[in-house]
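Down below is the structure, laid out as structure tokens.
Only a single protein chain was left out; the remaining protein chains are all shown in position.
The letters A and B name the chains in turn, as written, and every chain counts its residues from 1.
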Amino acid sequence: MSAVVEVSHLTRRFGETTAVDDVSFSVQKNTIHGLLGRNGAGKTTLMQLLTGQDFATRGEIRIFGEHPVENSGVLKNVCFIKESQRYPDDFKPRHVFTSAPWFFPNWDAALAERLIADFRLPLNRRIKKLSRGQLSAIGVIVGLASRAPLTFFDEPYLGLDAVARQIFYDRLLEDFGEHPRTVILSTHLIDEVSNLLEHVLVIDEGKLLIDQDAETLRGSATTVVGTRQGVDSFVVGREVLHREGIGGLASVTVGRLTPQDRARATEMGLELSPVSLQQLVVRLTGSSQTALEQSA
Amino acid sequence: MSTLTQPTIDEARIDRPGGASNILAVVRLHLVNRYSVFAVPWMIMGGIFVVNVAIWWIIFSSISSEADRADARDGLEFSGALFYIFVYMLVLGIQAVAFTFPFALGFSVTRRDFWLGSALTFIGLSAVYSAGLTVLAAIEVATDGWGLGGSMFATFYFGGADASWIERFGLYFAAYLFFYFVGAAIATIYQRWRNNGMLVLFGTLALLLVAGIALASFTSSWPSVWAWFGSNGPSGVIAWSLVPTAIAAITGYFILRRATPKN
Partner (left out) sequence: MDDSRPIFVQIAELIENDIIAGALPEESQVPSTNEFAAFHRINPATAGKGVNVLVDDGILYKKRGIGMFVASGARDRLVAKRRDQFQNEFIAPLMVEAEKLGIGETQLIDMIRKEGTA
């Protein structure tokens, strides 16, 4: 395995706000990474930095071992169609797909055509007049058909219906299987994609909260439900990620449990339920503040 | 880890020479919508032309005396109708940076290759459009103003009816380049500094204009200003526009080099 993306102490400030805050991580070759976080967490800024579209305030970025900014050798191997991508005013989808092969050496026209049919994308309508979902479809098609060794998908499903999203996931897996490459998928529909991911990065308020193998993350947290007294005595000395309760009942999310822990919880009459990746991210990025206050 | 041997995507090839092929790709990107690049400008021109023909017809059919007729012909020499087409080019220059630039970055183009490719496109299109105008001007002169005595292409500003075709071509070419590059350069300021950039730009231009007027007035140098315009003539002034064009092309490049497309 070798790192395609290496980032160390990356910071991006816009005036008073810090969009990306001292972030360090690396992305291994031929993996599907999930870049998860709330809106405004810094996902798009991070991807713009990685693709040389934005400039770091501090820190180092290496893409294929080199600086990405104004480096056409590196950028040729990168595809990043933003969620809010702008297109030339007079463009129709067909202009996008006609010109894409001039920029992406691995472009697969047959795949693009198949995807255009899958998404029922009208080729001869002005992009300005397309629906949100059709606009997203353009980005998805370019991202998949470009077969760039490093491909970014930024909230690729906005406006896509459930069927179209499933098509995207299926085609992504299929094409990834046949032509392995490094994919970074930014999304907040975590439940839908969690099984597709090999590695998970969670970013919140510009900071990297989780940089973890997806399989390790799976089952790394458990919710314990029961009487307040029982739950409290069980979670003593454990890392509490989240806590809520009504009346005499408490529901507390804790870190990884051993089989012995589980047996003990069952003996104590407590109920254990797994925490999905989405729930975990929500717990970590949503109410982390309240959880801290309550557990303090 | 796989059950079958898989064809893999070519390794990332960093050493791939960028340069010329990337710049050429940007040129092709600008031209990919043939309709709006080649058809629309001539359609606009056609529209302007039709309106002008109608005006000429109205003017000349309402005038009876020969002397008045000659007067009107002289007046039409100063027709500024053609400037509308240049304003359209200004808009195209702005759009190239406002829309095509963010898109090109999505297609992994460097800012350098984008600007050089755009410059090449502007130069090429200016040459093509100028050639078209030169031909139209020649026809206009040969047909004595489209048979009506009108004047739209071989106007005073582009050397008048007596100019050589090469002189006219050069003047059209310089005018096209000016509007393309100035439009594109203004748009780079927006890409880089957004609304603040626009405020500063137009504020500065207004200040410079006022300062220039004040300077000329206080030093009583208006006569020499007019003398400069007079000695250069409109053609000379257009030729001098190559200086601001070059400045726009160069500053636009450096401004864009640090610009980030945002929404």
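Criterion: contacts are C-beta pairs under 8 Å (C-beta built on N, C-alpha and C of every residue); 3 or more make two chains touch, one makes a residue touch a chain.
If you're wondering where the values come from, they're calculated on a predicted model, not measured in any experiment.
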Please pick, from A:65, A:255 or A:274, the residue that touches the omitted chain in the full complex.
A:274
Given A:31, A:99, A:134 or A:187, the one touching the chain that is not displayed
A:31
Looking at the whole complex, which of A:89, A:198 or A:232 touches the chain that is not displayed?
A:198
Taking the full complex into account, what residues of subunit A touch the chain not shown?
31-32, 169-170, 173-174, 176-178, 180, 195-198, 214-215, 218-219, 222, 274-277
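Assume only the chains that are shown with their structure count from here on.
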Tell me, which parts of subunit B touch subunit A in their complex?
6-16, 18-19, 22, 25, 28-29, 32-33, 35-36, 95, 99-100, 102-103, 105-113, 257-258, 260-261, 263
Residue set of subunit A touching subunit B in the complex reads 4, 30, 48, 51-55, 64-66, 70-82, 84-92, 95, 98-100, 102-106, 142, 147-150, 177-181
